[in-house]
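To start, the structure itself, in structure tokens.
Subset of chains shown; positions unchanged.
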């Protein structure tokens, strides 16, 4: 209940501070009989890792995931899957500059007021390293969804003020910014360079597309598919907004423009447009689920900022150290992870919605 | 778990279909000793009700809330507070036109696929009447927050494409659109008229401001204040996007622009701007919590639309009947309700974050 | 979280005080497509009601259950099933005698300390009438289990110190004490008479047998089938102990005596004895689940007892009014209800334990 547990049936519990012994996660409720191994999970971990490109932090600690339980002979057992990443690279650094100062744009003040204690070494629990646990468990959820024909793909549609005009999905893995538009990626890279030179940082937007969804996933009223995804994605550190389909744009449309008409196509109900973003009334509507998340610029910047200390005195601060000019590229896999965890959970919950499904499991063995 | 239960410590369970016997809610976990009565709750119910103005549906059934338990001699007992609104006005209408058709922009198809059964009389569980339960329980949460000096106020900042340019809060209750800008409200009213004449509907944006928040409310990682609010608000029927503070705009700012500097002011830590929307790292930061929700236009319109039947045949449909040209004005109190429920729950959860608080309760009686 | 919500997937929320407007329950998560009506539920309600016999309280208010939502044309819709029983028979009585006194054996003192407020009129939330909500929701669970071939039957195996020596199940419904042993029932009736004459009350033991269970229901570690049942049954007002199979007797057996050997019989794995009570390692083992619950004697007795007031003064008290000499006979259906709710919930949770079940639902439509 203290906020480090996510999901109902596909339930994950995470732990770890950026400068503690390690970080990790327990996945409780992954069905037994799913093929998975640490190599599969490591691939997602590596996508989150600062790559060889210049836009990632220099800290590179491998972040090798180790499975401690729940997988036996390459297959999930139905028991909790525990995964851990040990911190290898904590330099005994001098933190005196930020120890007593609340950094602008960070959780420092909130942590201090809430707990009366704070691990001042690099963000502690609110460090971006916390997302390691999301990615590791999200990879298990992704593996689960693959078996059901569901794919979760995210990519950067805007960064440093440069928008992707195309959706060239083959391009996504080819540029360091994970944009589906080569030209936009190049233009954005230049803008990021500029920001770096002026010791500044940039934000952006990640779009995520979930394909292969059956109709009817999501619970009515409070646990709607879109509401659940919104929470999951908004819980990622720097996210300030989430929208589905036409999103904020829908507010300016007429009903006749925004409603997606329907027609039968190849024996399947097909929406003629996807302003709904694949969610109607909180249920998946058979179309691709499409949402976007807005990320603020990295708050840690080496420019002088106005701040206060925990002793309630004014001060000025520059946050030095290894900081990404933008968290957006590395957040792509984190968005996918949260989406996969949410959908996996709602898929399991949806299984008992109908009496005929219950009978199929118990009476038609 | 089937989606009609919200909250952890301040927990609500709702029920009811638009054309069943009644709708209602149980609030379990409201602290004992809070003064409340049905008049207080009815005030919020009445704000949700279609008013005397021309933009609300004609159906006016009073929607009188009745408290069945949990309040004794005007004070909460600590036991579940059950509230019910009986449906008085269900006309025995002819539903054959929509009985087998999936209305565009509605949950009909999802309901049918998920449950294999559907109450075709006016939306059933996914009717807007479902929000009655949110408003009734939200009023209890609002009463609770009042005692702690916290106010939740929402208002319409955009409707039918017309944006409020001002934030004149005194104006909000004076115009039928609940806009904080008289001129905008008048211009918007004209646009809505036009849409109505062409049998169409409009969307809009509601902004919500929560003032008086202590610092540190919200749980780190998954149950962040903004993430929890996002889910709560996105779970309202027609919402397609939620953003905090600078929101999607933050994606285009530099870190130096987006970070809110801090200074001491009257002995209090004060942010110089509020791009954070009052939430940093998932914790309230002492500033007003400010978020916006985008509402799509009402999907029920009397224009001909392309659709399909549950027998998987193409058809065309016009949705006649009593339908608001926009749900936005009536949704203002619903947004407030969901915000109040979320904050009340997180306030209770936050109580045990610190050992000194625990000791204050148990050892310093 | 405040204790009036039970279950995970088959989730119930209850409300109501003995002297408020009414009591009731919401069932959220009952699969859609289950045939049920209020007559079915009323049958269980009537078994809980004080009968025509002399051992029940004289208060007879009908306790007619009314379904407000979730059932459409005789079938569950998948939406919350709300049921309410209005209190019809609250006499405007003089409560001054017990208003400020903590009755021995009752929750009065705890209520007062916990909430600082107490509905002194007949127990309020801790009245036996609270079990109405359990029985109504338990009937829905029972209906659900019936469809899966699972039966839940409880009966009195001991009351007023008289033990049933037989398990003659046909006899159970024929005597007012619901004992599976006619002679024991007659002897017990005499003992209860004696207790009544001396203004005293008696306790007893209820045994419950759940037949038709598939193997593997129950979750490992914390949510074991027996652990979950123990909590469910122990949460009934007067229960002081719960045991499964050989129960406390198992503590005195040798492993070779207590272990149930296994043999194939008619193609089915069959245990040769049932010391396990149908639960091994927290999973159903295919045998009947058998447990017993010990009930203390009714604490409300018309004999003089030593007590204290809420002003912390010694006093003596006799609790007059309509009180059963034993809650045991009326608790039979309550035990069944709690067992049915627990098993229904664990049956739904068990559906997603195996990948092949998930695939059966989503890929083999």
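Note that the chains take the letters A, B and C in the order they are written out, and that residue 1 is the start of every chain.
Operating definition for what follows: contacts are C-beta pairs under 8 Å (C-beta built on N, C-alpha and C of every residue); 3 or more make two chains touch, one makes a residue touch a chain.
All values reported here derive from a predicted model rather than from experimental measurement.
What's in place is 3 chains of the same protein, and the file's complete complex has 4 copies in all.
The definition used in the following text is that only the chains that are shown with their structure count from here on.
Taking each chain's centre as the mean of its C-alpha atoms, subunit A lies 44 Å from subunit C. Averaging C-alpha coordinates per chain places the centre of subunit A 26 Å away from that of subunit B.
With centres set at the average Cα position, the gap from subunit B to subunit C is 38 Å.
Of all residues in subunit C, those touching 2 or more other chains are 8-9, 29, 32-33, 78-79, listed in ascending order.
Against subunit A, in their complex, subunit B makes its touches with residues 1-6, 8-9, 14, 102, 104-111, 113-116, 125-126, 130, 158, 161, 195, 200-205, 214-224, 226-228, 230-232, 234-235, 237, 240-264, 267, 269, 272, 275-277, 280-286, 294-301, 303, 305-308, 312-314, 349-350, 353-354, 356.
Contact residues on subunit C toward subunit B in their complex (touch as defined above): 1-5, 7-9, 11, 13-17, 20-24, 26, 28-29, 32-33, 66-70, 72, 75, 77-82, 84, 114-119, 124-125.
The part of subunit A that touches subunit C in the complex is made up of residues 8-9, 29, 31-34, 76, 78-79, 147-149, 214, 220, 347-349, 351-363.
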